[in-house]
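What follows is a set of notes on a single structure, which appears directly below.
Left out: one protein chain. Kept in place: all the others.
Coming up: subunit A.
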Amino acid sequence: MPIYTIAALGIGGLLTIMTLLNGMAAAGATPLFSSWLAHGVGTVTALILLAAMGRKPKEQRSKPPLWAYLAGLAGAVTVILTSFTVNTPLALSGTIALGLAGQMVFGLGADMVGLFGLKRRLPTSTELISFACIVAGSLIIIFLDKG
């Protein structure tokens, strides 16, 4: 199995652990509190790790466009949107399933145009079948196991 495949699956595993931990923080309060706390703890943690790791050497750096610093806004708005929709008839399973659809549509579109200066790439037909299997398996788990 290629190293990047294993790494990406591992990142998904991190997401499960993160959701579990942030859910504990939300249990006594609200999703907004949980997200606020996680962003605050995360800011300090990242600073400590950056201090420990040091910055990239100057010759490997370039000046990023200003908007490249604003990804955190999209992440924070996501929390607000989804913590609202889980309390509508969509519930958690509908929210996750539609979010998954949004991620796939965005990911395929972004790859096809090489959005924001990332490499442009077209999915092969085998990759599209692979994506369909993973999405279908995920929907089965979302709706039939936890729904």
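The rule we apply is simple: a residue touches a chain if its C-beta (ideal position, glycine included) is under 8 Å from a C-beta of that chain, and two chains touch if they have at least 3 such contacts; residues count from 1.
We adopt the following convention: contacts and distances are computed from a predicted model.
> Can you match the unshown chain of the complex to its UniProt protein name from these: "Succinate dehydrogenase", "Substrate-binding domain-containing protein", "Cation:proton antiporter" or "EamA-like transporter family protein"?
"EamA-like transporter family protein"
> Considering the whole complex rather than only what is displayed, give the residues of subunit A touching the chain that is not shown.
That gives, for subunit A, the contact residues 1-5, 7-18, 20-22, 24-25, 27-30, 32-43, 45-47, 49-50, 53, 55-56, 61-65, 67-82, 84-85, 88-90, 94-95, 98-108, 110-111, 115-119, 121, 123, 126-127, 129-141, 144-146.
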